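Here it is, the structure in full.
Only one protein chain is missing; all other protein chains are in place.
And now, chain A:
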Amino acid sequence: MAMRQTPLTCSGHTRPVVDLAFSGITPYGYFLISACKDGKPMLRQGDTGDWIGTFLGHKGAVWGATLNKEATKAATAAADFTAKVWDAVTGDEVLTLAHKHIVKSVNFTEDSNCLLTGGNDKVLRIYDLGKPEAEPQEIAGHTSAIKKALWCNNDQQILSAAEDKTIRLWDKNTKEAVKTLSFDASVSSMEYIPDGEILVITYGRTIAFYSAHSLDLIKAVDAPASIHSASLHPEKDFFVAGGDDFKLYKYDYTTKEEMESYKGHFGPIHCVRFSPDGELYASGSEDGTLRLWQTAVGKTYGLWKCVLPEELSSENSEALYCPPAEIKA
């Protein structure tokens, strides 16, 4: 029996949600951090969307947020010209890294020992979190603001996307650009999938998949509207994308066919990511909310409950909340 997707709305932010990231799977489940223009990034339980805490301290819009694999540390990038590292268990601020301009992106290495930052001053910086007072290593080259910077290829290389319409692959040790990809439009988002070394890039209406090693194009798909972010499922059977038309699109990765589209957000979608187990994906929007969407609609997972028709009308259904059927004009 076909079921209709019920997205779970996570409220709490008061301004647009511009970035989100999942942790890896920990003994306590997995977690989600959201970056918001209200300056107050939030940590949530990944499978339910339940709020755990808010990281207080930034004095400007937070443009980027990330968690380490174990969800013990968080890092945020903000318009107050700082990147901050936080204890993700206590919520305490651990480190403030001063920059010379708005910081847009933060990323931990696999071992959480180094933090990569990038922002409007066009310079990539690598901080050794064991020696926070030491000057960061710097990699210059981009000619405009950096939007996203990620570790890749076993943390030996760095991928950065900037407003100069290029994506560059850098060697961490030589600090040289190994490869550069140029586009006609500014890249709106970038996701790196270590397992399979795939890079997911969005620009204009296109969602493109590249090899993270060679930066060769694997495939590209055009969506009906301008796309701001896309994410590939861990098993690489689907990918999801969202953008200007407020909808979330789900595509078959192998055939590139559009499978489904979902309405729900009241504003453009800025970020979308699959959870580490692939069971759900989260989207952040201009409307200030995060929404969680099921990959397999109707499956019992997190707060979603698979209900057989008989159960809906029985006494046992009191604990269930069934959203009213919508009538679409």
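A few comments on the model shown:
Note that in this section a residue touches a chain if its C-beta (ideal position, glycine included) is under 8 Å from a C-beta of that chain, and two chains touch if they have at least 3 such contacts; residues count from 1.
The criterion applied here is as follows: contacts and distances are computed from a predicted model.
Choosing from "Translation initiation factor eIF2B subunit beta", "CCT-theta", "Gem-associated protein 7-like" or "NADH-ubiquinone oxidoreductase chain 6", the protein name stored in UniProt for the chain missing from the display reads "Gem-associated protein 7-like". Checked against the full complex, the one of A:Ala2, A:Ala98 or A:Ala134 touching the unshown chain is A:Ala2. Of the candidate positions A:Gly24, A:Gly53, A:Gly204 or A:Pro234, contact with the hidden chain is made by A:Gly53. Shown as candidates are A:Cys10, A:Ala75, A:Ile146 or A:Ala161; the residue that touches the absent chain is A:Cys10. Contacts to the hidden chain, counted on chain A, fall at residues 1-6, 8-12, 28, 42-44, 48-56, 72, 89-91, 292, 294, 297-298, 303-307, 309, 312, 317, 319-323, 325-329.
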